[in-house]
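Worksheet: one structure, shown below.
All protein chains of the complex are present and in place, except for one that has been dropped.
A, B and C label the chains in the order they appear, each numbered from 1.
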Amino acid sequence: MSILVDKGTRLIVQGITGRDGGFHAKQMAAYGTKVVGGVTPGKGGTKTEDGVPVFDSMEDAVRETGANTSVIYVPAAFAADAIYEASDAGVALVVCIAEGIPVRDMVSVLPYARERGTRVIGPNSPGVISPGKTKVGIMPGNIHMEGGVGVISRSGTLTYEIVYNLTRNGIGQSTCLGIGGDPIVGTNLLEAMELFAADDETEAVVLIGEIGGNDEEQAALMVRNGYPKKVAAFIAGRTAPPGKRMGHAGAIVTGGTGTAADKVKAFEEAGVPVAATPGEMAGIVSGLL
Amino acid sequence: MSILVDKGTRLIVQGITGRDGGFHAKQMAAYGTKVVGGVTPGKGGTKTEDGVPVFDSMEDAVRETGANTSVIYVPAAFAADAIYEASDAGVALVVCIAEGIPVRDMVSVLPYARERGTRVIGPNSPGVISPGKTKVGIMPGNIHMEGGVGVISRSGTLTYEIVYNLTRNGIGQSTCLGIGGDPIVGTNLLEAMELFAADDETEAVVLIGEIGGNDEEQAALMVRNGYPKKVAAFIAGRTAPPGKRMGHAGAIVTGGTGTAADKVKAFEEAGVPVAATPGEMAGIVSGLL
Amino acid sequence: MKIHEADARVIFAKYGLPVPPSRLVTKAAEAKGAAEELGCPVVVKAQVLVGGRGKAGGVKLAKDPAEAAEKAKAILGMDIKGLTVEKVLVAKAVDISSEFYVGMLFDRVSRKPLMMISPAGGIDIEEVARSTPEKIMKVVIDPSAGLLPFQVRKMAAFLTGEKEVAKQLGPVFRSLYRAFMEVDASLAEINPLVVSPDGKVWAIDAKINIDDNGLYRHVDMEGLRDDSEEDPGEVEAREADLSFVKLDGNIGCIVNGAGLAMATMDMIKHYGARPANFLDIGGSSNPGKVLSAMKIIVRDKNVKAILINIFGGITRCDDVANGLLQAKKDLDLDIPLVVRLIGTNEEEARKLLEGTELVPAATMDEGVKKAIAIANG
Partner (left out) sequence: MKIHEADARVIFAKYGLPVPPSRLVTKAAEAKGAAEELGCPVVVKAQVLVGGRGKAGGVKLAKDPAEAAEKAKAILGMDIKGLTVEKVLVAKAVDISSEFYVGMLFDRVSRKPLMMISPAGGIDIEEVARSTPEKIMKVVIDPSAGLLPFQVRKMAAFLTGEKEVAKQLGPVFRSLYRAFMEVDASLAEINPLVVSPDGKVWAIDAKINIDDNGLYRHVDMEGLRDDSEEDPGEVEAREADLSFVKLDGNIGCIVNGAGLAMATMDMIKHYGARPANFLDIGGSSNPGKVLSAMKIIVRDKNVKAILINIFGGITRCDDVANGLLQAKKDLDLDIPLVVRLIGTNEEEARKLLEGTELVPAATMDEGVKKAIAIANG
């Protein structure tokens, strides 16, 4: 097993004729993902150079291909519409790689998607990969390895760093999920933890958090209240000065809330070991398993 | 058993200090309904002459009384807000007696209620009664009798007429539900049929329809596709001239759709007997049981 | 509430819809002036609150101002489905290369606003729905999100393959949706939405019905109601907060609740007679309403008997009884009243009516039969 994506995933790439969409459509297909179609309004009826059919709308794409998942690589100003369209077309999962979407757009589109039974990952997410099965996103596939550790992260490249460390040390992953770095995301840390809690294959969960918000504190509370899997964590931003925005909206800390120290403390009090550097993670996880 | 309301119903009356709200709060309590509180903004902290506590808000009322249901008797201009407030306070069921609410308000409030897990009956509904257990609404309690027939109606007084006919002929009711006469209602005919389908006590369902819309045609289809209970029907408006609005928004028929003849035909083709007058219903239902 | 095309055009224009310029006139001479001002050709259109004006000869093209006056003269005073034409709209004519239908209403199933479009515009949309349903596209709009770009693209592509036309359709769809929602409409239609040979899009007809329940938010719109096209009884009934529809039988009906009122009419017919009206006094318990209802009914000289059929719930039988006694006294009634009162406070009502000459009935069947016997008698 695994969560969210697997061999049954039939994927539409929204924005497939763009630079990033085109590049990653290839990469995903090369990894073994069933990329069954793409959508670019006005280019319906054509095919990509790899023979993937392009549709004008998600409605057409889902009807013609039986897709159940979409991944979004369109510019920020069109990304919310792409999520609306995907939800309306009835896919169960939308993975939004696009970044820079105004928060106001997200607070409107998320209830719309939920009402239609569509789960949203992201925005500003690197995607989801169930190693050895399917990759939906932009992460390099070759750093992953099939196994029993679930990874949930608010970050992109930092996740790769830690996953790579796990893989090099022989620790495989069930699914690695980047929830996205924005303040408002479709699936948050706690919801992702619940998904892993219900997954038989996952033996332990690695949480990769950062400064800002208090998802990590809530996750620590969830562990204290009896979470069914072993948990290890990493927190980025121990050296970040307060009040400064560190790159994306998630990484900002104001006043005394959401500091790295608060989060590390919350985890430690919940008995969750926290790695001081990415390179320590494999050792910690080995100790848990 | 029964649907929606029973001995476990703990009711708040929204608009309890108004003429209708006050009158029917008494009537409901006299019938045996647990009227645990009322809400009128600005009158919190007082009590009605029967000693029912009045609160300023639904939030206060639910917190103090553990209510799970509310019934709304406020003027149309305030009724949508009352539904929002009740949903927000977390009651599972809101019965909206108030009529004259703009459709635009209903299309906004219904998804809001649904998102919060609140079922809405109405607006412009006579309410719900599970005879011998609990009455939430304005129907005269004494014309009902406990038994095994579920009644679903788009009408108010016509329902009383038919229920009275059943009762006088010894046929009791599990629950009688007026879904409301407006074009957009919180729980429609089909959803009400699904509730009865799952109710062990209900042996047969009486549908009281009228011209306009095509809920009855859909209900007939549901019966054809295998509905688990016996069904009988009555349709009002066989003599209504087309294009005229008959009293409330539900009762209008335009062009060739939604006529009484269409609906009677649909039911008859589905094997559902249709009473020509309210007085025929008891005989028809006896034949089914 | 139905409003006239001329008023609907004003609303449409306010929301940015491409409505050709027009003038509303009541005299043939004014039509000439309007045509001169607007530039010919013009269309002269009867303003009546009923469909099928075109087929009835109420819409005419005029190639010059003199012809406009002539057509206006022919149309003014014309009878269309029982309504007299008192005003005509003179609108700048648009050459037509294609005609679409675009309409907004509320969808009972999804419980959301719905936009309905068709490339087969200019004709009765219900006819299109029956004969060529594949030519209709329905798009449900979530009011929390509004009309979304992907929906606009889909609809535009359904209507046209021409990019320049498609570009103009987005703003049309959006404006119609906004107008529909903001004025509390129950229906808003552009039929036809026209593409002229130069590729420009025009809304050349306009229809808006307002949700009566939403009218309290639009006091400015109350003035758009045209009582002159309604039965005076219906106008009076609305002012008394009653629902009334005049019919052609001889048994007057006063009932509480639309369903029961229809069922009462149906039963009169079922037993071989004909109702004189539909009348619902609604859910409130105001004796004054009963008095108003009685006044409206007795004005109809066909009425030979009046059946009062009340099943009390929120309506209280004693209130109704008081209203009946008041009416009997005030109106000096000589039409027999058959009274059936049951439900909330029926005992109190029975006592009030004891010893009067009102004909009591215990059941609806009995009431209907007694009323028929009296009317026939």
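We take it that contacts are C-beta pairs under 8 Å (C-beta built on N, C-alpha and C of every residue); 3 or more make two chains touch, one makes a residue touch a chain.
These figures come from a predicted structure and were not determined experimentally.
Every shown chain that the unseen chain touches in the whole complex is listed here: A, B, C. Of the candidate positions A:M106, A:L177 or A:A204, contact with the unshown chain belongs to A:M106. The missing chain, though absent from the display, is touched by one residue of A:A77, A:A198 or A:L289; that residue is A:A77. Looking at A:E59, A:D88 or A:E210, the residue that reaches the missing chain in the full complex is A:E210. Mapped onto chain B, contacts with the missing chain fall at residues 41, 56-59, 78, 81-82, 84-85, 88, 108-109, 111-112, 115.
Looking at chain A, the residues touching the absent chain are 20, 24, 27, 76-77, 97, 99-104, 106-108, 110-111, 126, 138-140, 143, 153-161, 164, 181, 183-184, 188, 208, 210-211, 213-215, 234, 236-241, 244-251, 254-257, 260, 276-279.
By the touch criterion stated above, the residues of chain C touching the omitted chain are 143-144.
We adopt the following convention: only the chains that are shown with their structure count from here on.
For the pair chain B and chain C, chains touching both partners: A. For the pair chain B and chain C, the distance between C-alpha centroids works out to 27 Å. Mean C-alpha positions place chain A and chain C at a centre distance of 53 Å. Note: centroid distance chain A to chain B, computed from Cα atoms, is 45 Å. In chain B, the residues that reach two or more other chains under the touch definition are 111.
Shared interface positions of chain C, i.e. residues touching 2 or more other chains, are given as 142, 144.
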